[in-house]
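Up next, chain A:
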Amino acid sequence: QTEIAWWHAMDAELGKKLEEIAQGFNDSQTEYKIVPTYKGTYPETLTAAIAAFRANEQPAIVQVFEVGTGTMMAAKGAVYPVYQLMADNGEPWDPSGFLAPVTGYYSDTDGNILSMPFNSSTPIMYYNKDVFEKAGLDPNTPPKTWAELETMSRTIMESGAASCGFTSGWITWVQTENLSAIHDQPYGTLENGFGGLGTEFTFNGPVQVKHWDNLKKWADDGLFQYGGPGGGADAPPKFYAQECAIYMNSSASRAGVIANAKDFEVGFAPLPYYDDVTTDPKNSIIGGATLWTLNGKDPAVYKGVAQFYTYLSQPEVQAAWHQATGYLPITNAAYELGQSQDYYGQNPGSDIAIQQITRGTPTANSKGVRFGNLTQARAVVDEEFEAMLAGSKTAQEALDTAVERGNQILRDFEAANQ
Partner candidate 1 sequence: MQAKRTIFPNKVLPYVLLVPQLAVTLIFFIWPALQAVKSSFEREDPFGFKTTFVWFENYRRLFGEASYLGSLGKTAVFAISVTALSMCLSLLLAVAVNRVLRTNRLYTTLLVWPYAVAPVVVGILWWFMFNPTIGIAPYMLRAIGVSWNHRVDGVDAMVLVIIAASWKQISYNFLFFVAGLQSVPQSLIEAAAIDGAGPFKRFWTIVFPLLSPTTFFLLIVNINYAMFDTFGIIDATTQGGPAQATNILVYKVYSDGFLGLNIGSSSAQSVVLMLIVIALTAIQFRFVERRVQY
Partner candidate 2 sequence: MASIDISGVKKVYAGGVTAIHSLDLAIPDGELVVLVGPSGCGKSTLLRMIAGLEAITEGTISIGGAVVNAKEPAERDIAMVFQNYALYPHMTVRGNLEYGLKNRGTPRDEIDRRVTEAARILEIEPFLERRPRQLSGGQRQRVAMGRAIVRQPKAFLFDEPLSNLDAKLRGQMRIEIKRLQRSLATTSVYVTHDQLEAMTLADRLVVMNAGRIEQVGAPISLYERPATLFVAGFIGSPPMNLIELAYLQSKGTLELPANTDLVGIRPDTIHLTPPQGPHIALDATVELYEPIGGESHLHMRLEGSGQLIVAAVPARTAATEGATVKLYVGNADLHPFNKETGRRTD
């Protein structure tokens, strides 16, 4: 039996489900054994894989979040592109079966898809219906705009229904990158980085500044509670413990929310927008991760990997994963399967993510963001956000510095990859 190492970043509920998939594949045949290993958060998994690659101890498959895409794409020698892998091993492979935002994001300039789509997500809003009710709000009318969100949060706090209005995971992804996309604001030049290495950040525009300013103000008022850098590990417990009434995070947080929100009812809604900026919010952008195949293993291993990818692409597998976790159904077939099962009817809110990511026509600003070293640049954004919250910088200053420092990181990446 050939062992195939798969490093991933799926913890808790998601991790359990992922292990089931691996088990499913292992049970489906006898030649290969997928060995999934949890390597920490997304950034940790990415860096562990890179370090391992340098040490020639890399796994065959590594799950890399969308932010690492720029980095991975630039590392031509390290990656075995999935389209090539499938062709080399004679596995069926039809990229057109995948959701458009997904294929668009993970394809190179020639339109070849480089990594195996697996768990794509987009951020949505979760809210505590019980608290809404307690505060005298309609539990079935979540806030649509930031202005509504502010008022409702105040009502909730003042009524004592909860001690905080909202919290959020991924300040970078949810409150900055997606905010930019939804309001059709550029995040960087060269089509948010899709156009090449010479790109620069531009996320210090007025909309982003205004939003950060608001977040700071709301944090001072207690309406908003910061959940920490990166994924924001402190955010979910605040929502689970009914401290905060609203919680914005990946659609994939759904699994955790359902598992932990035992004493209250949860509502799902799209992310809010500023109606004074746009009345036609654009699609939100993709998150989550894909599976990258790393070079340097035996052909036998790659054969197994290709088979595994085929297994993964099956509508049943995809639909089950999507339904259990909240990740997007990444193939059209899986989405259709869900519809035919009336899954979305029975689970209201479970299709919010799909609708949100597919609404309208994507613009250059809402295709997604794809930069080299974006992980590091995100760390900078987190830091500057924290600096702003701590009051040592205004939103404008924080974003300006973030852009400046971020550009330096882009230049480093450019220099190292030329």
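Selection criteria: all candidates are chains of the complex that A comes from, given by their letters.
Convention: a residue touches a chain if its C-beta (ideal position, glycine included) is under 8 Å from a C-beta of that chain, and two chains touch if they have at least 3 such contacts; residues count from 1.
If you're wondering where the values come from, they're calculated on a predicted model, not measured in any experiment.
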{"item": "Which of 1 or 2 touches chain A - same complex, any copy", "value": "1"}
{"item": "Residues of chain A defined as touching candidate 1 within the complex", "value": "43-44, 47, 50-51, 53-54, 71, 74-75, 77-78, 219, 226-229, 234, 237-238, 241, 243, 373, 375-376, 379, 382-387, 389-390, 392, 412, 415-417"}
